[in-house]
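All protein chains but one are shown at their positions in the complex.
Each chain carries a letter (A and B) given by its place in the written order, and its residues are counted from 1.
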Amino acid sequence: MAKPIDEITWQELGIGAVVTEIGNSVQYKTGSWRSERPVVKKEHCIKCGVCWLFCPDMSIVQTPEGHFTANLEFCKGCGICAKECPVGCITMQGEEA
Amino acid sequence: MSEIGKGRKGIEVSIAMADAVAQADVDVIAAYPITPQTHIVEHLADIVANGELDAEFVPVESEHSAMSVCCGSAAVGARTFTSTSSQGLALMSEIFIIAAAMRLPMVMALANRSLSSPLSIWNDHTDVMMVRDAGWIHFFVENGQEAYDGIFNAFRMSEDPGVMLPVAVNLDGFIMTHMVEPVEYVDGELIKKYLPEFKMKNALHPDNPVSMGCFAMPEIYTEAQMSREVGIKDAYPTIVKAWDEWGALTGRHYKPIETYRTDDADYCIITMGSFGETAMEVADMLREEGEKVGVVKIRLWRPFPMEEFRKSVLGKKYLIVLDRAISFGSQGGPVAMELRSALYGQKDAPVVVNYVAGLAGRDVSRKDFRNIILEGKKKAVSGHTDGFTLYGLRG
Partner (left out) sequence: MDKYSVYSARLVDQTEYMAPGHRACQGCAEVLAVRLILKALGRDTIMAMSTGCMEIISSPLPLTSWRIPWIHNAFENSSAVVSGCESGMKAMMRKGRIPQKKINFVAMGGDGATADIGMGPLSGALERGHDFLYVCLDNEAYMNTGIQRSSSTPYGASTTTSPAGKKSIGQHTQKKNMAQIAVAHNIPYVATACTSYPFDLMEKAKRAAEMNGAAYLHVLSVCPTGWRIPPEEAIKYGRLAVESGMFPLYEVVNGKYSLSYKPPVMIPVKEYLAAQGRYRHLTDTDLHKIEEMAMQEYQRIVRLSEGD
């Protein structure tokens, strides 16, 4: 777990500021950017995975039953999944709603 | 390992340097033609073509790409060499700086040459001064032997896990690159003992994925700069050790600051690069005339050996500093500015008189040295020490 940016000392940066903790951007929760969230109607989902494939934010996950759902930690609410779902089982709903 | 063989040879300095690079068993050479470094990479191309060295010779389409290839090669942990001069250095300067900032070890033979315009292929130090603040380790050599030895020393310094910085071996273009000189070669056994195989801790490899060259927000850029500053300062003992061990193995001893007849000297002439040998000859001549003059030669330019420099000159009356570049609109040549700043506020600090001479290959003869030293002394005595004098200027 990388320290917050404003707490890191120069000693901690290390030679060349090489980052060795790969994929640690998961600490940064882009879900806070969202104004709308995708809501999946499970009963209509055909488990095709098109939403997963087209998600630019790696924020669609498969549930144990095989349905796909948004990982709201990272989902920015772009709405591509809802737009591309071939059966229209995803709708975007306002965060305030 | 290449079998260039040992022994004393009369050889062009560029070729001796290329032989040293081959003996150091480099993995990647990035090469782009520019006078006067070209003989170095031409000879390396031959060595690779003949199978004497197993390396990738990458004939790039520009110096900018030469330095970029070197960055990529160093990042995967390969031993990396390139060479350039003048405009080539200017073109690659963007990546030259990044190489140091990313702490990518590599060695460059920098055949010093003037910068355009007017275009000139001849030697001075304007190119290296342009990248003075880039964060590379810079040292200067003054004869063929030093140039040859310098390659091994540079790899040893550069690849040290505590250093991890690129190193430029500066040699005066033509004056050295194209000169035939006697050079004592070392053998493979000695090199093996001196220069361990390069093992880079965080080299790019799928088995140990890392991210290099991430960007910094204002909250962290300052810390990254401090890491660089401490990195190059802390390299100093390793640099000295690399030379000391070389001395122990070969009997050829190098120091960050070299002095000649300074112990009882009243005043000194200060040079960097190939002028050192002429300066020593002229000092000998002037000594016979009763002038108590010594010579201080700066070998290590970055990190600047502040303490050693001070030790070598404090207590002298004045220093005549010979620069081979102008920092336009400033107080003098870059070397003089550095030395004035090193001496400022020091007890028993000598007065500094600055000459700029030998621009773009204009010859500085023994007679010229004599004039500079004696005129400089007069200036120092009379208190005319501001700025600098462009020696030999018409009009």
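By definition in this document, a residue touches a chain if its C-beta (ideal position, glycine included) is under 8 Å from a C-beta of that chain, and two chains touch if they have at least 3 such contacts.
None of these values were measured; they are calculated from a predicted model.
Remark: the omitted chain is touched by one listed residue; of B:M179, B:L204 or B:V351 this is B:L204. Remark: the omitted chain is touched by one listed residue; of B:I4, B:C70, B:A111 or B:M129 this is B:C70.
On the side of chain A, touch with the chain left out of the figure occurs at residues 2-3, 5, 8, 13, 17, 19, 21-30, 33, 47-50, 52-59, 71, 73-74, 76-80, 82-84, 92.
Against the chain not displayed here, chain B makes contact via residues 27-28, 30, 54-56, 58-62, 64-65, 68-78, 80, 94-95, 98, 102, 197, 204-206, 208-217, 220, 224.
The definition used in the following text is that only the chains that are shown with their structure count from here on.
If you average the CA atoms of chain A and of chain B, the two centres end up 51 Å from each other. Residue ranges on chain B touching chain A, taken from their complex, read 101-104, 164, 202, 209-212, 214, 216-217, 219-220, 222-224, 226-227, 230-231. Of all the residues in chain A, the ones that touch chain B in their complex are 5-6, 8-20, 22.
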